[in-house]
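With one protein chain withheld, the remaining protein chains of the complex are depicted in position.
Each chain gets a letter, A and B, in the order it is written, and its residues are counted from 1.
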Amino acid sequence: MTTSPPPARKLHRTRFASSYRFWLLGIPLALFIAFIVYMFAYLFRNGLGVISWRFLTEPPLKGMTEGGIWPCIVGTILVTFVSLIFSVPVGVCSAIYLSEYAPANFLTRVIRSSIRSLAGVPSIVYGLFGVALFVSAMKLGLSILASGLTLGLMNLPWIIATAEEAINAIPGSFREGALALGTTKWEAIRHNVLPYAFPGILTGILLAVARTMGETAPILFTGVTYYTKQLPSSLSSKFMALPYHLFTLSTQHDQMMKVRPLAFGTAIVLLVFVLAFDGVAFAFRLRTSSSNKWQV
Amino acid sequence: MSATPLQAVADSVPPRHRSRKLTDKAAVAVFGASSLLSAVVLLGILLFLLLYGVRTFREVPILHFLFGTVWNPDAYGKPAYGLIPLLLGSFLSTLIALVIAIPLGVASAILISERLKGWVRVTIKTLVELFAGFPSVVLGFFGLVVLAPLIARFFHVPSGLNLLNAGLLLALMSLPTIISVSDDALQVVPHSYREGAYALGATPWTTAFRIVLPAARSGILAAVMLGFGRAVGETMAVMMVAGNAALIPHSLFDPIRTITSTIAIELGESVFGSSHYFSLFALGIVLFLIALGTNLVAETLIKREKRSFTL
Partner (left out) sequence: MKKLLTIAALAAAVTTLVAGEVLVKGSDTMLNLVQNLAEAFSTANPDATVSVTGGGSGVGISAIISNETDIADASRSIKSKEISTARANGVNPVEYVVAIDGVCVIVNASNPIEKLTIEQLGQLYQGKTANWSALGGPNKKVSLYGRQPSSGTFVYFRDEAVKAEYAASMRQMNGNAQIVEGVRGDEGAIGYVGVGYAREQGVKVVKLSKDGSDYYSPLDKAAVDAGDYPLARPLFQYTNGKAKGDAKAFIEFELSPAGQKIVEEQGFYPLTQGYQDKNNANLQ
């Protein structure tokens, strides 16, 4: 290396050349984004023609080659709701415990670690567990309840993670102010922490809903069916679901080509549901993070 | 949040009404029980898998399971429960996925983290996150109707339902994970590193690849591991495009079967209480251990990276 600095013109050219070079990194990203847009457009182009009010509100007819996907929409919404009934209370309570009460000892570390590990367990393993525990051992049979509980177990870690994050974002001064006024710990949390953490928790729940709606593996052996004319009438009913319907229409139906447009339609409806919940969650997250009144 | 001096003082001063104190105690109990329940779930899953899985080995020798090269529980002759073809199917498809996704993902992450700012960065990150939320059946459907005919025509092979197709789809599914976790890892690198490099006359390219990236390497490795975990655990998309033949592939265009799709395909048809049924739980154990292992390693790596900057 020379001790005198390089001539100014040469340096300028080097920086110019390398800033071009840096944007080469944009090629893979651009390709990826372009692909996402292409896939989205392809699905919509092929499926939009099928979407109509009748498609959304009618059950499948004529051997599922005509009609709509109403039972699938209802089934998906119901089973997701059942899963939330279980996972939201347990999840939020766990998150409160972990961020407010848990002492920094070995047991807490184990609990935290295992909850985080749960998030990485493949969905089919949850399905396996659901069959063994809910369908067989607890004798719930093939039902919305069994599928809902299985899905609830699956989205529990996601809810805990986002809720904990939201609660931890509240500065300590909030709690301290309440405690200084003589409240109990629980009262401090209830009045001075939870209301402010609520938007963050809600965001987490919405994201979990979006992911749960698209899952097939956990419901595969715990309650979903290929076809049932009636809407689920009780917690022990079988049900149809959007992701499974897409799967069967594209791989198991006998007139695969005839129902292909219906499959595209199902794919779009499912995507719209998922993206809607995701979109609302993101918009929510953006708004609450930008208006962080307590970031002094 | 629970051990500030003020909290200690507050604890020592009893609130006036006993009901409030009771409610407070009840709250702790409820919340503590919830988190214990959540942790117990993990243990429960492992327990069930083990309980059912080990019953396989009453009839199937464990060495045969671990090292057997044929998986054929409904064979014409003697049933075979060899894990190897399924393990290879899972690993090879994941390998292809990572070979594609790691360079693309890390490069994109570098661009996003080092160069993009403001609304551009937020938009791109949101787009990537939205794509991560695409249901896997939709991706599998796309692989079935678009990628399969494309592969068949482009490479002049009879069918597009093969290892390559599965690898491509898994690459798509693990890309968002790799991008966002890598971006997080790069963001954690203190700005002083970059500033020092610029002060010495380094170009953005050199700074990124020689200074920032090596500093974040634990976090990037964690991103790769999480991407790996995502790919290995994927069921539906692979089931729709991989061809589902449980053999050891000899080319990119051979059909394969992964551990996940085997469980999904065979769980329904195996009779409850048969060796076949239990063997699927044994497969579940293998899957669980792989997923657990990669997640724990990834977590350790992320922690290590964060720690390396706080001195």
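A few notes on this one:
One rule holds in what follows: a contact is a pair of C-beta atoms (placed from the backbone, for glycine too) under 8 Å apart; a residue touches a chain by one contact, two chains touch by 3 or more.
Since this is a predicted model, take the numbers as computed values, not measurements.
Put simply, the hidden chain is in touch with A, B once you look at the whole complex.
Only one of B:66, B:247 or B:296 touches the chain withheld from this view, namely B:247.
The chain omitted from view is touched by exactly one of B:75, B:122 or B:289, namely B:75. Residues of chain A in touch with the missing chain: 61-64, 74, 77-78, 81, 135, 141-142, 224-230, 232-238, 248, 251-256.
Residues of chain B that touch the chain left out of view are 70, 72-77, 149, 152, 158-159, 161, 239-240, 243-247, 254-255, 257, 265-266, 268-272, 274.
Assume only the chains that are shown with their structure count from here on.
Note for the complex: chain B touches chain A at residues 1-4, 6-7, 10-11, 13, 15-16, 20-21, 23-24, 27-28, 30-39, 41-45, 48-49, 52, 103-104, 107-108, 110-112, 114-115, 122, 124, 126-131, 133-138, 140-142, 144-146, 172, 175, 201, 203-206, 208, 226, 229, 232-236, 240, 260, 263-264, 267-268, 272, 280-281, 284, 287-288, 291-292, 294-296, 299.
Put simply, chain A touches chain B in their complex at residues 11, 14-15, 18-19, 21-23, 25-26, 28-29, 31-33, 35-36, 39, 42-43, 89-91, 93-104, 110-111, 113-129, 131-133, 136, 153, 156-157, 160, 168, 172, 175-176, 179-180, 182-187, 189, 207, 210-211, 213-217, 220-221, 243-244, 246-247, 250-251, 260, 263, 267, 270-271, 274-275, 278-279, 282, 286.
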